[in-house]
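Just one protein chain is left out here, and the rest sit where they should.
Chain IDs A and B follow the sequence of writing; residue 1 opens each chain.
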Amino acid sequence: MCHLRLSNVSKRFGTQEVIRDLDLSIEDGAFVVFVGPSGCGKSTLLRLIAGLEDASAGTIEIDDEDVTQLPPARRGLSMVFQSYALYPHMTVRANIAFPLRMAGLDKAAVDRKVTEAARVLNLTDYLSRKPRQLSGGQRQRVAIGRAIVREPKAFLFDEPLSNLDAALRVNMRLEISELHHQLGTTMIYVTHDQIEAMTMADTIVVLNKGVVEQVGSPMELYRRPANLFVAGFIGSPRMNFINGREAAKLGAEVIGVRPEHITLSPDGGTWRGEVGVAEHLGSDTFLHIKVDGVGQITARAPGEVDLRHGETISLTPEPGKMHLFGKTGEVIRTPEGVS
Amino acid sequence: MATLHTQSTARLMMSPSVILLLAWMLIPLSMTLYFSFLRYNLLMPGMEEWTGFFNYQYFVTDPAFTAALVNTLVLVASVLVISVGGGLLMALLLDQPFFGRGIVRLLVIAPFFVMPTVSALVWKNMLMHPVYGLFAWVARGVGLEPVDWLSSAPLLSIILIVSWQWLPFAALILLTALQSLDEEQMEAAEMDGASALRRFVHITLPHLSRAITVVILIETIFLLSVFAEILVTTSGGPGYDSTNLSYLIYTQALLQFDVGGASAGGIIAVILANIVAIFLIRLIGKNLET
Partner (left out) sequence: MARTVSTQRKAAVTVLAWVIGLLIFFPILWTVLTSFKTEGEAIANPPSFLFFDWTMENYTEVQERSNYLRHVVNSVAISFGSTLIGLIIAVPAAWAMAFSPTKRTKGILMWMLSTKMLPAVGVLMPIYLIFRDLGLLDTLIALIIVMTMVNLPIMVWMLYTYFKEIPADILEAARMDGAGLRQEIVYVLAPMAVPGIASTCLLNIILAWNEAFWSLNLTAASAAPLTAFIASYSSPEGLFWAKLSAASTMAIAPILVLGWFSQRQLVRGLTFGAVK
């Protein structure tokens, strides 16, 4: 099993620094998600761990062994690519068997493992097909099958669900989580989708411009974001940020309130505003409300709320759920106390 | 994995191609350049001497040069107009749904695969022969006097033959480009109320412009050096009526053995081709970025 440690890792492409002096430790058996906007360096970080990119500086250790100079094949990791990267000229069976053949296993053992992986992934009926004859979800499974047969020290996933449609994505999300529980192997997963991060991870690493903004469990990041960036990135709909006079009242540069922490009432609240668009999801209603002197506020009301465009309403932020941020975006007070 | 090791391997892998092409280009070209300043005739060996720009002066002031230059330009321009114009119409026609589209497409592109000497001889004899040719039979059939194509209209005959070879090329390239046109774009224009003609002018034509440019430039490169078709049909005659620059240089070189004169002509041809090449390279280079 695998304990992974990155120390002072940097990566430059020419003069551009994509990863800056990064330290990170990943516990054995964890499900770690790297999340961040595009261009934040999350994929590069994954490829550094995989060995597909050479680190410009720093060391990468797997189980206390320095693998910085080791080629990808000898790091004992498996990777699932965004494009799946299946070998187009090989059948599903040959695709899944490929890493085993490379490892020099005898034919009987290869067959046994491929059959077992196909059974687990519901691919048994497709073993003799070529990748182009499969649907997106099936291709995804083949890619996962190819990764698990090696019994790697850790799985690396590079935005594996971004090419699937919404319904399938939810399914695969569950399947991958289930797989993690079954195998108990360390998984490192890259995504730009914070919902994937929140639902799958034990630990989320939020990256921005090549720097780690915060590391923590999903609920930690939700409850106690360390700065404006994390606060804005985690949570959906996005946290409301209010600056100016309202913030100054509380001695902060910016205050943040999540839409679900705003109470609506016909009158008598902290702020009054005019309802713009109301998004009715059935289970929830998202209201976009224009508040004078505060700005555009998104509020979430449970269930069905019968409010129309142009109506006026009162809003009250739940007092204990406010996040206060200072000049540089750092948090100065979280709902559960001073950080 | 752009490591130092793979970089040097890459250089090693490229070197045979680069060195051979460099030699293939530089050695003969510098020899041509050198010969062009010599009085050098294979029939008078050992008489070589430096003559400066005499060969150029001689070649350029020769009335045959002017004739050949004009013929070259007329040939290139006419074939371009016929093949690109005809090719465009052909491509539009082949893009329509109809029965046997695949077969007609094969029929249309076939002439491009016929070797130049065969197409020239087939046209010269079986089609354009003033007595036994099919054109003569057709002309007599409608009560006209058969034309002796190759002696009374030599350049036009060659233009027809060469156009027959290159129209399929243009049609094939333009058809391929036409088929890559985004259908939704067309449908959007239709929703916007654009007529068929306007859709062609505002959407199809701009979409094809790159392909048309490529066709024009590539054909120009090849058409500047049309040779075999002239050799086996008119031999450049009568007089210099169907001599182009390539053919003139060939006669200077391998019929009169005037190495110096032919080399001067060759350098002029290279300069002429380079003017076109610059445009073509730029265009393809631009496409390489995307």
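Observations on the structure shown:
One rule holds for everything that comes next: a residue touches a chain if its C-beta (ideal position, glycine included) is under 8 Å from a C-beta of that chain, and two chains touch if they have at least 3 such contacts.
These numbers were taken from a predicted model, which means no experiment stands behind them.
Within the set B:L127, B:I159 or B:I203, the residue that contacts the chain not displayed is B:L127.
Checked against the hidden chain, the listed residues B:A110, B:L144, B:A188 or B:L205 yield one contact partner: B:A110. Among A:M102, A:L174 or A:V277, only A:M102 touches the chain left out of the display. From the options A:R129, A:R150 or A:R272, the residue with contact to the chain not on display is A:R150. Not every partner is drawn; the one left out touches subunit B at residues 2, 6-7, 9-11, 13-14, 16-18, 20-21, 24-25, 27-29, 31-32, 35, 90, 93-94, 96-101, 103-127, 131-132, 134, 137, 164, 167-169, 172-173, 176-177, 180, 183, 186-187, 210-211, 214-215, 218, 221, 224-225, 227-228, 231-233, 245-246, 249-250, 253-254, 259, 262-263, 265-267, 269-270, 272-274, 276-277, 280-281, 283-285, 287-288. Remark: the residues of subunit A touching the chain excluded from display are 50-52, 71-74, 77-79, 81-83, 85-89, 98-99, 102-103, 146, 150.
We take it that only the chains that are shown with their structure count from here on.
Inter-chain spacing, taken between the CA centroids of subunit A and subunit B, is 58 Å.
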